[in-house]
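Here the complex is missing a single protein chain, while all its other protein chains stay put.
By written order: A and B. Residues from 1 in each chain.
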Amino acid sequence: MAETNRSLLLRLEIEDLYARYCACVDSGKLDDWPDFFIEECLYRVIPRENYDRGLPLATLSFESKGMLRDRIYAATQTLFHQPYYQRHIVSGLRILGDDGGAVRCEANYLVIRTKLSERSEVFNTGRYLDKLVRVDGAFKFAERLCIFDSEVIPNSIIYPI
Amino acid sequence: MAETNRSLLLRLEIEDLYARYCACVDSGKLDDWPDFFIEECLYRVIPRENYDRGLPLATLSFESKGMLRDRIYAATQTLFHQPYYQRHIVSGLRILGDDGGAVRCEANYLVIRTKLSERSEVFNTGRYLDKLVRVDGAFKFAERLCIFDSEVIPNSIIYPI
Partner (left out) sequence: MAETNRSLLLRLEIEDLYARYCACVDSGKLDDWPDFFIEECLYRVIPRENYDRGLPLATLSFESKGMLRDRIYAATQTLFHQPYYQRHIVSGLRILGDDGGAVRCEANYLVIRTKLSERSEVFNTGRYLDKLVRVDGAFKFAERLCIFDSEVIPNSIIYPI
């Protein structure tokens, strides 16, 4: 039962992390987004075909928390784009491994996009492939890969997936 | 561990409430819908822009269980509309506060609509912002705000979100 409770708690913790991550990016509090990651992190948004074939080309690829901050600065201050809302739905959490130091897990995600004065629409779907580590007791992302099913994005991805 | 178990149970209870709510509105058993609320309740469906700016205008706004019953009567008996199916997907439960008397929580939702002889489509997406209270041991909604991302609804909202 001790093992079981540990497993339940781990699951609960990850689902809570995911929920806070989604609430952050969906509410548009983008300045808080980099804090979900450790300093030496990897964040990539990559088409499924490229990932499956081992091809390196990614739509977005950031390799430090500093680069994540730069991205948010660009998305909110310098990129010229039509604003839109995001809404994340996440399902099917699978804990792939837990070696005590890092937890590897994955989940399916769906992002609905809503442009001003337009109808909501399917924007991006795929799976998260994550590596989580504990910092001061709480999980942060060491890696988050967003492996999406389509190569066709309705316009470009501005905000974090 | 006692604290942890309490937290797990609370989460489980809320997810069960959400699942039953969705099953109710998706199966079309609309007469059962008001019973998810207490007598002195608040149910609102409001565009995100209005909510964020503190504007009072809502698409739907009901302030008692009696008004919820009236709405169901209207939706099923008097409103002239093309029938459609709903399917709710809910994700990302966040418990915002639990003071013993009432629990505040939120979650992302997506409603897929299917009209007879048409393809299923994204209908409405946003977040639930809820206030739950216990009645005879089980949770009911004291408040449910459905804060949706779009101001453009494909036709009007007939059934509960």
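Going forward, a residue touches a chain if its C-beta (ideal position, glycine included) is under 8 Å from a C-beta of that chain, and two chains touch if they have at least 3 such contacts.
Here the structure is a predicted model, which means the values were calculated and not measured.
Touching the missing chain, out of A:31, A:63 or A:151, is residue A:151.
Across the entire complex, the residue among B:49, B:70 or B:121 in touch with the chain not shown is B:121. The set of chain B residues touching the chain not shown comprises 5, 8-9, 12, 15-16, 18-20, 22-23, 26, 85, 87-91, 110, 112, 114, 116-122. One chain of the complex is left out; on chain A, the residues touching it are 1, 4, 7-8, 11, 48, 89, 91-94, 106-108, 110, 122-127, 149-152, 154.
Everything that follows uses one rule, which is that only the chains that are shown with their structure count from here on.
Centre-to-centre spacing of chain A and chain B amounts to 26 Å, using the average Cα coordinate of each chain.
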